[in-house]
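A short worksheet on the structure shown next.
Partial view: only certain chains, each at its native spot in the assembly.
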Amino acid sequence: MKAKIHVMLKQGILDPQGKAVEQALIALGFRNAANVRIGKYMELDLDEQDRARAEAEVKSMCEQLLANPIIEEYRFDLA
Amino acid sequence: MNLGVVVFPGSNCDRDCQYVFRDILGQDVTMVWHKERSVAGLDAIVLPGGFSYGDYLRTGAIARFSPVMAAVKEFAEEGGIVLGICNGFQILLEAGLLPGAMLRNESLHFVCRDVCITVDNAATPFTCLCEPGQVLTIPIAHADGSYYADPVTVASLKANAQIVFRYCMPDGRVTREANPNGSLENIAGICNAAGNVLGMMPHPERCAESLLGHQDGRVILASLVESLVHQRLRKQELLSQLP
Amino acid sequence: MPLITDELIAQHNLTREEYQQIVTILGREPTLTELGMFSVMWSEHCSYKSSRVHLKKLPTTGPRVVQGPGENAGAVDIGGGLCLVFKMESHNHPSFIEPYQGAATGVGGILRDIFTMGARPIALLDSLRFGELHTAQNRRLMRGVVAGIAGYGNCMGVPTVGGEVVFNDIYSFNPLVNVMCLGLAEKDKLFRGTAAGIGNPVIYVGSKTGRDGIHGATMASDSFDDEAERKRPTVQVGDPFQEKLLLEACLEMMAAGLLTGIQDMGAAGLTSSSCEMASRAGTGIELELSRVPRREPHMTPYEVMLSESQERMLLVAKAGKEAECLAICRKWDVDVAVIGRVTDDGILRVLDHGAVVAEIPAKALAEEGPRYDRPFAPPAYQELLTNLNYDIIPDVKDANAALLSLLESPTIASKRWVYEQYDHMVQTNTVVRPGSDAAVLRIKGTDKAVAATIDCNSRYCLLNPYEGARIAVAEAARNLVCSGAEPIGLTDCLNFGNPERPDIMWQFVMAVEGLADACEALKIPVVSGNVSFYNETKGLSIYPTPMVGMVGLLDRADRAMTQWFKEEGDDIILLGTTREELGGSEYLKILHNREQGVPPFLSLEAERALHDCVLNLIREGQVQSAHDCSDGGVAVALAESCLSGPGRRLGATVRLTRGRLRKDAVLFGESQSRVLVSAKPAHRRAILDAAEAHAVPAAVIGTVGGDRLVISLADERSDDTVINLSLSTLYDRWACSLERLVNQA
């Protein structure tokens, strides 16, 4: 199975990257861009057929390593 | 000579470059604010190290859109001498003034230490006082210094002698062990096809005085100044030959 | 208007009595916003309520002192119209919760304390304490903290030139992250955090305000427990790029003469900056919160006043200069707003769309908080710690193995893995880089240089907090002296457990007295500092850790000295006396798993004599290297002098006289006031004479050269070679150990 994981800063937490990119976009003339937020995207292959087990495993990966639960939130799809 | 040092928001080696060219090499230095649109009156331009725009997104990605960069591009196209150090190199890549791109160091860490580089091309305006194959000890300080270009580009860099500096062992051997960041072909610095634009990851301005340990960087900076003197003489000569 | 309940008071970490004091000051019940403001300002972190009575003992004056404690940072005169501004701060709790951001924002905070004073930051140092690297959690903490310091400092273009990293499991659940910053300013252009000039505009500059770190100050005044989880959303994210712009904008406004006062918004944010500025000037401030730039919608006055969003400054401009301030801020793309003005009534008055939400005498908030002279008494276990019967500890058999074990123990091993992640050369002033006894930075435009170091052996402080603190001062000064610098000023960061416990308070009181006595004797003024209490988790306190940051001055940058051997054939000379002192040593911990005994004896007179002697030798160009003997004793100091140089490594052949002492004490004991120097043989006579003139014991113990370290021990009967190791073996253990430990799977 393939897991596709998105990790974003939680709402309300300062996103300096997003802010800098937003300003750059506006300076470039993309004046109708707003609320830019930047996160991480990860893909990985999982050698596991059982969907429920795969789900549990990816959840555990996110919580232990891929996301920092203190400032980030994550979501993932399996395919 | 009048050298322009561009100050981007987040530049942090701008004053170091100012100091070395002005106080150590005795040249005039003009600090050029990134919002300026002209570089008129400058003999050469230095893009200094630092973290322009925080290096958020990608190193050099946002700085390349600073108003001054259009003027820098024009200056380079007319043969003006442009030196990009570290973040300056990254900006030159993003701006397309030099080919290729910069990736994260293989170690994933920022690395600050002395390395050795060999002068692969001693016939550029930045290396004219070096011997071919000369080994220089020089500091690096970056997190994104792994140079990458596609094979075609790399072949043409080699064919045109655009690879100016490569990471090497103290005895000059170019080995994997000598590579501090995973850079392709151990590339530490490249120039454009015309030879007037150089980007390099190591910091020559940090080792131009014996007080700071060693002064191998000085030969690079002095080469640049020497080249400007020649360029001016040549111009005067050409002018005098005009009817 | 919410009723102030007992529960609400407890949630704000205020006692019943403290609350009564608030009611008395106001003459009424506080509003919720006011309660929040009092709670942060009267927290241990901001009010120093448990420490203030003791900190008074520290000597804070001296001919070079330009600014002592009480401002954002201290400053000492270095001549030529210049002064060195410096301070150290802790960010322990945030770094445990989120190591990268916690450490990064710690760097951001101390940088602001320095440029607030009108000084351009020229260097950072960091002193770190972690649990041993055998757990994944400790490795993760260390990686995160180091990356966070690097991420912030490197981006700011301020070199991180030195520091300390010490490992002990006592720090596993409460690591220490202390960061010191040095800045340079013209002496008569120092800025202070005062709100002077009635009617002057109060200006907010920097990042927009969000709900970051609300209650960060009270968190730093509380121990960890299982509720740490609940407190997590208070973590702040740093934006070093924003801070760099803020730095440049502030320095430009100062240089243009637009400001009368300035203060960073650190702990307790807008509340602390406004009330402290007003209080220092004896004025009042009126703020209109609707003008504060915000990142999030629907923030309450309570949240705006208590937010600890990073990268913000509060300025008081000269009347009529608003437009110029605004123009400079716009040039640097930093947010700016005039949010209030200075008043004459001594009141901090906070309005929200014109309605008063808080009205408190500024002095009451900033200075009239509770003061406690908390009870203190030595703990019952203290005697168990110091009583150690050496008869049950066999003398060393295999000194080669013992030396290698010490060299690869992470506390002694090379810290290259750490400092190579820090840009330590930016600003092109770093004459002596990390890896020697102290960092040395030249001062451009002069012949001078300054040196800086941080030191503290917390095991000594556990065993005897008074002696441990004295040794910390002596060792820091010795490190500066070995670099050729005369010590001129000190900042501290006092990391302790819960001050409400008499045993912890006893450690604190003893340590402060030790600092005071040592500073007095060595004539080094304390000009700034910080106290971090409540460093305990589930009742387990850290070792008392009074970190000492010290700065020194060299008249000539080109005379800066380093610790490594320079030339084959040089004499090796040991200055000072070796006693049988193994108590609290790294050797006992690593080889015998004991953290016990009496810390080494320290005579401050002997220490001063040593400093005078070494400084003289260095100034007269008579020595080639100088290295302080500390953790691991002479054997480790010798190995470090062989291995730590940037060029070719040089071996040594050494003969130590043993007398009646244990072998391990001679090799690895940590007797104080000792320095290892190397010198050309031609200077031998002059050095020995100088030592005698200063009443410093001196012995030529060997010669530099070869590719091995060979040490023999001699007594009346025998002369045995006890250590004989190749430099490559030594180097591998010492240089690569930390990296191996951090990266183990």
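A, B and C are the chain letters, set down in written order, and residue numbers restart from 1 in every chain.
Following the convention adopted for this analysis, contacts are C-beta pairs under 8 Å (C-beta built on N, C-alpha and C of every residue); 3 or more make two chains touch, one makes a residue touch a chain.
Computed from a prediction, not measured in an experiment: that's the story for all the values here.
Whole-complex stoichiometry, in terms of the displayed chain labels, is A x2, B x1, C x1.
Following the convention adopted for this analysis, only the chains that are shown with their structure count from here on.
Chain centres here are Cα averages; for chain A and chain B they lie 36 Å apart.
Residues of chain C found to touch two or more other chains are 239, 241-242, 333. Under the contact definition stated at the top, the residues of chain A that touch 2 or more other chains are 16, 20. Here chain B touches chain C in the complex through residues 9-10, 12-13, 15-16, 19-20, 23, 49-51, 53-56, 109-114, 139, 141, 143, 203, 205-206, 209, 211-213, going by the rule given at the top. Those residues of chain B whose C-beta lies close enough to touch chain A in the complex are 53-54, 56-57, 62, 65. On the chain A side of its complex with chain C, the touching residues are 9-10, 12-16, 19-20, 23, 68, 70-71.
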